[in-house]
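One protein chain omitted, others in place.
Entry: subunit A
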């Protein structure tokens, strides 16, 4: 039935149009050819409206393409979903507010015929302590973790994540990706859509850049990063020269002179990034075990 050597994803000439409010048509996805091999970690990177979510919907069989073909592990997406080989954390996937966390997992596990995995999945999404809490009382990040738990229920070979860190603060976002990395190490194929370059950079080996419904670049993430302008080196000046009105100008001039022979052409002064500051202020003393690393 399923071909073990088939790629995780194979699409060719994928196209989807929507009717716009003014009666015209909007091409959401156009001419998307993509092959993802089992075990790959691939980022779909692009601005809002680039066609990422529509592509994900077609990979999951939730939207029918107007033209082109989609295969997941050599079968139709619907077939792969029924077999539990593919699952997803969806941007717009809803939860029922009046279920508890555990009931939500139990309900979805029942539909997969995998009630044996409820405890395991709760543990792996670090939701065991939240199990009796109502979904409506959970924060956005906790709800996102619950969706992640639901995606793990069928023990899929391919996980599709559509903007999975929406609603998470910086710490939760990093923890989520740490967990996904642990999961990927177990051999799952992971495809995720994001509009954060940093997420693609930190996690994906391969990045597919999308814009206006088309793939504009598909290469190793390091190549994409190079195309964005290479790496930046940051260092911190000694406290003595770091006054309230900026870095001491004489000292900076000396730095420039000292670095010039090394080929450094530009020295840029910037305050610590908000993200770094936030993390430093909120980092817990004892870092908890990442999601997914349990077992």
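In this text, a residue touches a chain if its C-beta (ideal position, glycine included) is under 8 Å from a C-beta of that chain, and two chains touch if they have at least 3 such contacts; residues count from 1.
As a convention for this text, contacts and distances are computed from a predicted model.
K.L.:
One chain is missing here; what is its name in UniProt, given the choices "Yip1-like protein", "Acyl-CoA dehydrogenase", "ABC-2 type transport system permease protein" or "Biotin-dependent carboxyltransferase family protein"?
P.N.:
"ABC-2 type transport system permease protein"
K.L.:
If the hidden chain were put back, which of A:66, A:103 or A:169 would touch it?
P.N.:
Of the listed residues, the one touching the omitted chain is A:103.
K.L.:
For the chain left off this view, which of A:27, A:62 or A:131 is in contact with it?
P.N.:
Result: among the candidates, A:62 touches the missing chain.
K.L.:
Among A:11, A:55 or A:87, which one is in touch with the chain left out?
P.N.:
A:87
K.L.:
Of the residues A:23, A:132 or A:187, I need the one that contacts the missing chain.
P.N.:
Spelled out, the listed residue whose C-beta touches the missing chain is A:187.
K.L.:
Going by the touch rule given at the top, which residues of subunit A touch the chain that is not shown?
P.N.:
Given the touch definition above, subunit A has residues 1-2, 4, 38-39, 60-63, 81-85, 87-88, 90, 92-96, 98-99, 103, 106-108, 110-117, 120, 147, 150-151, 154-157, 183, 186-188, 295 touching the missing chain.
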